[in-house]
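Quick notes on the structure that follows.
With one protein chain held back, the other chains of the complex are shown just where they sit.
Letters are used for the chains, namely A, B, C, D and E, taken in the order the chains are written, and counting of residues starts over at 1 for each.
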Amino acid sequence: MSTRLDGRSTDALRPLKIETRVQKNPEGSVMISSGVTRILVAASIDESLPPWLRGKGSGWVTAEYAMHPRANPHRQDRDGRRGKVDGRTTEIQRLIGRALRAAVDMKKLGERQIVIDCDVLDADGGTRTAAITGGFVALAMALDHLRRTGLAAGALRAQVAAISAGMVDGKAMLDLAYVEDSKADVDLNVVATGDGALVEVQGTAEGPPVPRAHFDTLIDLSLGAMPALMSAQKSALASIGIDLDLLRG
Amino acid sequence: MSTRLDGRSTDALRPLKIETRVQKNPEGSVMISSGVTRILVAASIDESLPPWLRGKGSGWVTAEYAMHPRANPHRQDRDGRRGKVDGRTTEIQRLIGRALRAAVDMKKLGERQIVIDCDVLDADGGTRTAAITGGFVALAMALDHLRRTGLAAGALRAQVAAISAGMVDGKAMLDLAYVEDSKADVDLNVVATGDGALVEVQGTAEGPPVPRAHFDTLIDLSLGAMPALMSAQKSALASIGIDLDLLRG
Amino acid sequence: MSTRLDGRSTDALRPLKIETRVQKNPEGSVMISSGVTRILVAASIDESLPPWLRGKGSGWVTAEYAMHPRANPHRQDRDGRRGKVDGRTTEIQRLIGRALRAAVDMKKLGERQIVIDCDVLDADGGTRTAAITGGFVALAMALDHLRRTGLAAGALRAQVAAISAGMVDGKAMLDLAYVEDSKADVDLNVVATGDGALVEVQGTAEGPPVPRAHFDTLIDLSLGAMPALMSAQKSALASIGIDLDLLRG
Amino acid sequence: MSTRLDGRSTDALRPLKIETRVQKNPEGSVMISSGVTRILVAASIDESLPPWLRGKGSGWVTAEYAMHPRANPHRQDRDGRRGKVDGRTTEIQRLIGRALRAAVDMKKLGERQIVIDCDVLDADGGTRTAAITGGFVALAMALDHLRRTGLAAGALRAQVAAISAGMVDGKAMLDLAYVEDSKADVDLNVVATGDGALVEVQGTAEGPPVPRAHFDTLIDLSLGAMPALMSAQKSALASIGIDLDLLRG
Amino acid sequence: MSTRLDGRSTDALRPLKIETRVQKNPEGSVMISSGVTRILVAASIDESLPPWLRGKGSGWVTAEYAMHPRANPHRQDRDGRRGKVDGRTTEIQRLIGRALRAAVDMKKLGERQIVIDCDVLDADGGTRTAAITGGFVALAMALDHLRRTGLAAGALRAQVAAISAGMVDGKAMLDLAYVEDSKADVDLNVVATGDGALVEVQGTAEGPPVPRAHFDTLIDLSLGAMPALMSAQKSALASIGIDLDLLRG
Partner (left out) sequence: MSTRLDGRSTDALRPLKIETRVQKNPEGSVMISSGVTRILVAASIDESLPPWLRGKGSGWVTAEYAMHPRANPHRQDRDGRRGKVDGRTTEIQRLIGRALRAAVDMKKLGERQIVIDCDVLDADGGTRTAAITGGFVALAMALDHLRRTGLAAGALRAQVAAISAGMVDGKAMLDLAYVEDSKADVDLNVVATGDGALVEVQGTAEGPPVPRAHFDTLIDLSLGAMPALMSAQKSALASIGIDLDLLRG
């Protein structure tokens, strides 16, 4: 039953595409598109840790999120070029960092850092969750690089993906496009692992507060999409010969 | 059954105190303490809106969160004094703003802004939720000021409070103090209204991903604390003659 | 003979109150109120010196002054949050730092720093002098902490307090409240020690230049208030068992 | 005779590819690759001019240049995210802006601005000249958008492209890749128009000063490449139905 | 009786020179040297007031103080080029601004601003007082420009000059050079008018607090130098045909 502008059913993902090796230099490199939303993700291995993390025998994973000035219908200034970094940007890149750190065993990563750069080229809703889903693939490529070069092995702890869901016109809908998101009563982002465990849940009632049952329904809907997301991640990695099982501890 | 350092049961709040009129100038003024955590909250009515909100017949509620340099055992620089505002600060003040906007009917507020300043004087965990719970009281004082001066009436949409919960040593516990929070596997913040509807849910697995059932348990625990929080807010307001029913639309 | 709005005589201080131990963490902690003006002062011992002071066998005392956004009738941005720190703030915190450094023997303090944070919660004139008077009490608490823990002894050089005076409607008046200060012809701040020696004198003719005799009168008036200020400081310290004589070299 | 690492003759361009419509929102959108160097260019029509240009009946063209953090073998901070924008970035985006302004009749453009965003995804030398060559195509797409919507006609003044050349091991070589550029004695950037006129010439002796004859040779070499660059621009535009002649005044 | 390194008596000024018209563009332009200290001062008439001063029928005088990177034996960064403006700079330029505002009748100046730029080319103590003394001459030139062009008349309220004095080795000395200043116990800056009235007094005990009598002696010494300073200002102005009496109200 279709109730959505693009003909999708309420529990359907937008067309999802994950390309790898789209830049020359990064150890992990991904272009993920979810409907019109399209994000370039680069995972960089940095052998130097920030000062406050050194000497503890552990590594770190961090993220930067950047909106291309013309990812949206109207041009916006680049974050940081004129004055300070936008609060929304800060909030999103902290979420991406936390989500992807859940995928990694920091002790086994060793004293190095993996930086995940997420550049939104086209924005149509769901950029933070697509950045996490694509970011995991780039991260796995970087972990595979460490494995192949003998620098770190077994550092993968869990496969991680993310999706959003929301209540629109009283219906729970998965993977909101921008026009849906802008009229949603609740907006929920769920980060989860391959075995259905939760990494992060963030739900906001954009308008009036909502009953708890709605949150529960949206979490169900989001968790239901995880197998498809995980499968897409695995396919993208398999096509370049990377097997997640070889990356686990 | 007490399993906690301070002898509390797992579902007990820390001692909660809400004082009002603790500063001379703000329209709403509150000192909230939850155990050792203590936050000064000021609500200021600002008759000028930021440019992007003008001329739309609606108002706005926003928040600033500032950690006193010595709210913690070691002195920290003031945010913004040396370089940029910390990412954690940005994330927290955006949460407080969203939470308190849920309490207000922006059309009835009219073209003005209420700014909620939250200064953490002593930090011992739970500062963001205490800032929301105390912030609601300061906000209600500011709405009452608008009502008494005839500038805006009926702008209160919902009573809002917040609390945190987490899984510590395999047990779900309410209202974590810092030592508990630092070893929690999951940390959940819940913002809800007087009738049990949800405004925002933010849960993060700090370590390994966790089963969904843990999130459900923590939400239950948090919602169970709402009546006590709401009652404390009402008592603080009643003691200065403010009745929330008179502020509703 | 009373000529002032609040009924004070021209040479009378406003009601002065100094509370201690108002925050949990700082080694020195004070709330000072002078009439409506109210300032939270924290003294923090920092065992690391700034680079340009290291290795010289001496310590340092420095101050930060911050106006709460709603210390005044209209809300102001926090210094540093939007763009640069205000010039007035810079000027005041440099004065506080110089004044309190006069109280300390830097060699005996040793290679550590004491940072005095002054947060103005309610402003009604005289904030910089109240910050110095209260700051001395917080500083003495920090010195006593060093003495008790055996880290540094005998580092107190002098008891220091400060007050303002001004010419209002042709009369010399002590300890101006904001409404008096805003119409004063001359505004003088005096920092002095227990034995009547001067640490700093800053006098400005706000309007037309004034005869030197006026400056002399205002210095007399200010020095006349020192015994009362010093006594209030000693009482506050005595109530928590601190004797200045034990802190001297 | 090939004397170069990649087998090119000294006067040969690297493989050049210009794709259009690679982003959804910009009025002009181009991905240009020159060998490994690859740049995403977006041209955005902005109907509001900066204040200092308003009311003069003329338009403006400006550029922003941004290096992706991983366009190079080692990750670099994003410009502006930590502290100020890099001097090299400033210098390059000023060059791109000047070069592309030469292509436009500002009176006919009218009181609006076209912003050219150049994001370097892969860097291997020649990024500033590739940004100009690709930027012209994006600019023409934006001018065509203005023509089709009836907002501005005839605003194209000249077709503009750019290329670099340098003296490497005593030989003049066209279109240097990074490894060549890093050992070049002279590095020259030439911006020219379809009829061989010059827009900008920038030549720097990286090591010892060089005879004027070398500069002359490098300008010859660069001008010799212009027909091929212009032809590639025209083909890219023709493939989406844009004819430069229709854009001229 | 000479007790000083340069053979001066304790109450002698250093050689003072005031040149005018040393830059082409400013309405007032002065090079003042006092011994080795040398400051370029420019007074600029700005017909636009800052927003917070507009529409009140009054003008404003403000100052900027900038140390040349090599005014001192070791090169220092330019203020503001790397991070924020130095606190000392802020404090000094606020003093210069207050001092020179005392010279002007703001109502008669009208809704315009005079900006006094003070660039220290060679620093050897006393830069802030020399900037005020030289700044007055530049200011008078700007007021004369306004008078001659008919824009504002009678705006001069008082002739203003400044000098420093200090206690060195137990002796009160006038106009300290850097080597004297660095070992002074007290450092006093006095701003005064032609008839001996005081505009600002700033005295700091650099080391131990000092008896009030020392401050009195230093004020006497400073006031004793005013006739010579005023005379030098008048001579410099007379040499370009400016008579202060014509500028008064």
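What we mean here is this: a residue touches a chain if its C-beta (ideal position, glycine included) is under 8 Å from a C-beta of that chain, and two chains touch if they have at least 3 such contacts.
Note that this is a predicted model, so its numbers are computed, not measured.
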item: Displayed chains contacting the withheld chain; value: D, E
item: Residue touching the undisplayed chain, where the options are E:16, E:39 or E:66; value: E:66
item: Contact partner of the left-out chain, one of D:36, D:223 or D:246; value: D:223
item: Residue numbers in subunit E that touch the chain omitted from display; value: 23-26, 36, 40, 42, 44, 46, 64, 66, 68-73, 75, 78-81, 85, 115, 117, 119, 121-122, 124
item: Interface residues of subunit D (partner: the chain not displayed); value: 84-85, 87-88, 90-91, 93-94, 98, 102, 157-158, 160, 192-193, 196-205, 208-212, 214-216, 219, 223
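Everything that follows uses one rule, which is that only the chains that are shown with their structure count from here on.
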item: Interchain contact steps from subunit D to subunit E (minimum; 1 if touching); value: 4
item: Copy pair subunit C, subunit E: interface residue numbering same or different (half cut); value: same
item: Turning angle required so that subunit A lies on subunit B, C-alpha fit (0 to 180°, nearest 5); value: 180
item: Mean-CA-position distance for subunit E and subunit B (Å); value: 52
item: CA centroid of subunit C to CA centroid of subunit E, Å; value: 28
item: Where subunit A touches two or more other chains at once, by residue number; value: 85
item: Pairwise touch network: line, ring, star, complete, or other; value: line
item: Touch relationships between chains, expressed as pairs; value: A-B, A-D, B-C, C-E
